[in-house]
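Remarks on the structure that follows.
With one protein chain removed, the remaining protein chains of the complex are shown where they sit.
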Amino acid sequence: MSGGQMTSLADQLPALQVALPLAGAALCALIDRRYVCWAISTLVSFAMPVIAVSLLLQVLHGGPVSYAFGGWEPPYGIEYRIDVVNGFLLVLISVMGAIIMPYARASVAAEIPENKQAWFYCMYQLCLAGLLGMAITGDAFNAFVFMEVSSLSMYVLIAMGSDRRALVAAYQYLILGTIGATMYVIGVGLLFAMTGTLNFVDMAERIVAVEQTRSVMAALAFITVGMCLKLALFPLHVWLPNAYTGAPSVATAFIASTATKVAVYLLLRYYFSIYGAKFVFGDLPVTPILLVLSLAAMFAASTVAIFQDNVKRMLAYSSVAQIGYITLGIALATPIGLTGGIVHLFNHALMKGALFLALGCVALRIGNCRIDTMAGIGRRMPLTMGAFVVAGLSLIGVPGTVGFVSKWYLALASIENGWWWLAFLIVASSLLAVVYIGRVIEIAWFRAPTGATAEATEAPLSMLIPTWLLAAACIAFGLDAELTAGVAARAADALFAGLVQ
Amino acid sequence: MSEYLSEVVDHYNQWITIFLMVAGLYVVVARGNMVKKLVGLSIFQTSVYLLYISPGKILGGTPPILADDFAVYSNPLPHVLILTAIVVGVATLALGLGLVVRINEAYGTVEEDEIFDKGGSE
Amino acid sequence: MRLDVVLRVVTKLLLPFMVVFGFYVQFHGEISPGGGFQAGVIIGAAVILYAIMFGLDRAMRVLSVSVVEKMISLGVLLYLGTGFVGMLKGGEFLNYSVLEHDPIGGQHLGITLIELGVLVTVAGTMIAIFYAFAGRGR
Partner (left out) sequence: MVLLTMMAAVVIGVVRLRNLFAVVILSSIYSFLMASVLIVLDAVDVAMTEAAVGAGVSTVLMLAALYLTKSEEAAPRHTPLLPMFVAVVIGAALVYGTIDMPPFGSPDTPMNTHVGSGYLDRSIPETGVPNVVSSVLASYRGFDTLGETVVVFTAGIGVLLLLRRNRRGKTGE
């Protein structure tokens, strides 16, 4: 038991990362005044990246950071453990959470009934806290608890959408999300029965002795299926398009850029850190299964996206396809492939964030996101649609954008494995993105505005600036990939090295 | 034969657990009524409790409340985890029912098929 | 509303015992089974029983909607607050040993506080959800 020596603020950062948004949420629920709650929420979400970045810097310079809750040493107490992988993820989640907040004020005011706005911010912070808690924890069961915090708040956020279909979407997600979480719990239960511990590091040490038992393999299967439900890997993605389409713009942008990423991270944690890459990809047929499903997602979901009339829905299908690229990186199971997957995780968050924020601006001015009403919108809202074009080009993977960087790494890894056909397929699937993004660009810029669109004016600055920040990041990290790819490469190395040194 | 029988006895509680799990999951996936789906979901979640608690039982042990009269106690850790899981389960159920009530108001039905007929999802 | 007199009288007699039992479960949880969550459920159930027997309006006059809603967040804040105090006293988040000079005494105080937080949140949530469902039906 340690007590009385943790006096510096820097030591307390891991706990603050999650406890602050929780406190903010509780305060919002207590106060229930929308402007005060927006202010609290903004304050909290701006503090998050500061904490996350300083944690990542600590990790990059001094190795993994461990924080023992209640002063109980792991595995008896719950441990927060930050290494390069989840440090990077924390930065991603908290930055997205912060960028969206200034945007939220105008968008939420337009889309959510007045007396529900305060608690909307409460739910937003709970979701943020839940996702951060899942990412930062070093304890299998604690990850489940925070998964449920984030999921429950996400169901509510989705149900706040203005269309009644949002309710059905939230219900569907609740059912599938709970099945996914329960699968995860079953997997953890089997692992717990075989190793006697819940702490990731401890588990990784003790699993070696029982690695060949069927229970441990069944646990892997359950955790994989559970997480794939959460991360919406094709064909377990059915909840995602409805949920993204129905949710309010702010919620869609936040969920799309963060929620599935955290599920990917947990999967990585189990595959590489606990089971070990050699066992998962060497002894079991994980690579072919993931490879086939990823490719199916890339092609099937992109094809479906082409035929959507609602742009929000189109982008939701595109998300399913993009998740395919990330899991493809995992399936390649080489340092370069994994780097590509992790970089794409970050880059996809940037571009989808920008795209959904731009759509939120459109929804604010013309009330919906159907492609036929968006005719000519580019002439009325050039800045908004400009950001859309930039992020759309990134999605396609045009050189000089972030999309190119991640696809470059993935293609490189396929060639390294000697799989030329795979590199070809990666390029081919990008052509599908050209079709659906191109369709929106064509209609938005090259048609004459009609109806409500003719009167539409540019979105307010508070919404344009966050949108353009993300769009600009798509270019900046595309031209200079040193920072993101560098950290991602270190994360991939850390994953391959494993938890047990 | 008796070896086979002891195998059955050893795993009886696990198999019942699995049966409960599968039945719960079946109700969730197969049924269209949204309330019934939630009942199935909670059966599915509840069955997991046994998966955790049974391996923690020690024959001849007592509940993990320390006293001088006993020496062998069952494992307390799974109990703690399942307490949390129960709470999470009922929270999910409450939220699900709240959604069902709203869906019923919006569509006038809680049957998934009928909702899809009314354009529940595009 | 014509409710059975016997039921009403029994309910009235039962209620104090339910609440007392709730607090017994709360504070005796360190020795016997039980704790904040179970106590919260029992106390919440007592109020719900009252509401069913004597009508929603009377229950809401005793314990108004806004009070119940405040309870939900106050419980969480009490829990978090206990954690933050541990931090300020130089320990980790939720380290109760630093709350008092004697670690055992600190643990005792910390556990009591957080269990109280759980009780308040759980009871508040149960009653609030019941009010919301029952209010929706009218």
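As written, the chain order gives the labels A, B and C, with residue 1 at the start of each chain.
As a working rule, a residue touches a chain if its C-beta (ideal position, glycine included) is under 8 Å from a C-beta of that chain, and two chains touch if they have at least 3 such contacts.
In this text the structure is predicted, and so the values were computed from the model without any measurement.
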| item | value |
| --- | --- |
| Touched by the hidden chain, restricted to displayed chains | A, B, C |
| Residue touching the undisplayed chain, where the options are A:159, A:204, A:229 or A:423 | A:159 |
| Residue among A:46, A:72 or A:299 that touches the chain left out of view | A:72 |
| Touch residues of subunit C, complete complex, unshown partner | 29-35, 37-38, 41-42, 44-45, 48, 69, 72-73, 75-76, 79-80, 83, 93-94, 96, 103-104, 107-108, 110-111, 114-115, 117-118, 121-122, 124-126, 128-130, 132-137 |
| Sites on subunit B contacted by the missing partner chain, in the whole complex | 10-16, 18-27, 29-33, 35-36, 38-40, 42-43, 46, 49-50, 53-59, 61-67, 72-84, 86-95, 97-102, 104-106, 109-111, 113-114 |
| Touching residues (missing chain, whole complex) on subunit A | 1, 22, 25-26, 29, 69-70, 72, 75-78, 111-116, 119-120, 122-123, 126, 129, 133, 139, 141-142, 145-146, 148-149, 152-153, 155-156, 159-160, 162, 164, 186, 190, 192-198, 202, 206, 210, 213-215, 217-219, 221-222 |
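Just so it is clear, only the chains that are shown with their structure count from here on.
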| item | value |
| --- | --- |
| CA centroid of subunit A to CA centroid of subunit B, Å | 28 |
| Centre distance in Å when subunit A and subunit C are each reduced to the mean of their C-alpha atoms | 36 |
| Chain centre separation (subunit B, subunit C; CA means) in Å | 25 |
| Numbers and ranges of subunit B residues touching at least 2 other chains | none |
| Residues of subunit C whose C-beta touches two or more other chains | none |
| List of subunit A residues in touch with subunit B within their complex | 141, 144-145, 148, 152, 155-156, 159, 164-165, 167-172, 174-175, 178-179, 182, 185-186, 189-190, 192-193, 198, 242, 245, 310, 313 |
| Residue ranges of subunit A touching subunit C (in the complex, touch as defined) | 1-7, 12, 15, 19, 22-23, 26-27, 29-30, 32, 67-71 |
| List of subunit B residues in touch with subunit A within their complex | 21, 25, 28, 34, 37, 41, 44-45, 48, 51-52, 55, 78, 81, 84-85, 88, 91-92, 95-96, 99-100, 102-103, 106-107, 115, 119-122 |
